[in-house]
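Just below is one structure, and these are the notes that go with it.
The complex appears here without one of its protein chains, the remainder shown in place.
So, subunit A:
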Amino acid sequence: MEDEVLKSGVASGRVQKMTALIVDDNRVNQTIHHRLLQNLGIENQVVGNGKEAIDVHCSGKNFDLILMDLDMPVMNGIEATRKLRAMGIQSTIAGVSSRSLTDNIQEFIEAGLDDFQEKPLTIAKLVSILRKVQNHNN
């Protein structure tokens, strides 16, 4: 039900249109996360690793939300999050990984995450993340 409230809020303009960046090397996850965000009226872009996330920000783009995977080739989520924070990026960064909180993801959180959700991402988990984005923006 919460996702319906959010959707209607975005559609009516009461909720500012959000933008998001999906950072994940797995094609299945990219497709699902893209659809999850699209379904909630959130414009989003997909990149395949941490370095591409940095490059997209260096090109001048900015996002309200970054869904950051942990284990990726070229540059992983920890390094990408650290670099983005060092660049002054203040977007809400939500770590999304199939590793659980018990799998020692402390380093990931300390790199600068605002939230962490264990995969698979569901509508309910995404709505929870989006609430943090709204609070952050307010």
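Note that in this section contacts are C-beta pairs under 8 Å (C-beta built on N, C-alpha and C of every residue); 3 or more make two chains touch, one makes a residue touch a chain; residues count from 1.
Criterion: contacts and distances are computed from a predicted model.
Participant: Which listed name, "very-long-chain enoyl-CoA reductase", "MOC2A synthase", "Histidine-containing phosphotransfer protein" or "Eukaryotic translation initiation factor 3 subunit I", is the one UniProt assigns to the chain that has been left out?
Facilitator: For the chain not displayed, UniProt's protein name is "Histidine-containing phosphotransfer protein".
Participant: I'm checking contacts with the chain that's been left out. Which of A:T31, A:Q90 or A:N137 qualifies?
Facilitator: Candidates A:T31, A:Q90 or A:N137; residue touching the omitted chain: A:T31.
Participant: Could you please point out the subunit A residues that touch the chain left off the display?
Facilitator: Listed in rising order, the touching residues are 26-29, 31-32, 35-36, 39, 71, 98, 119-123.
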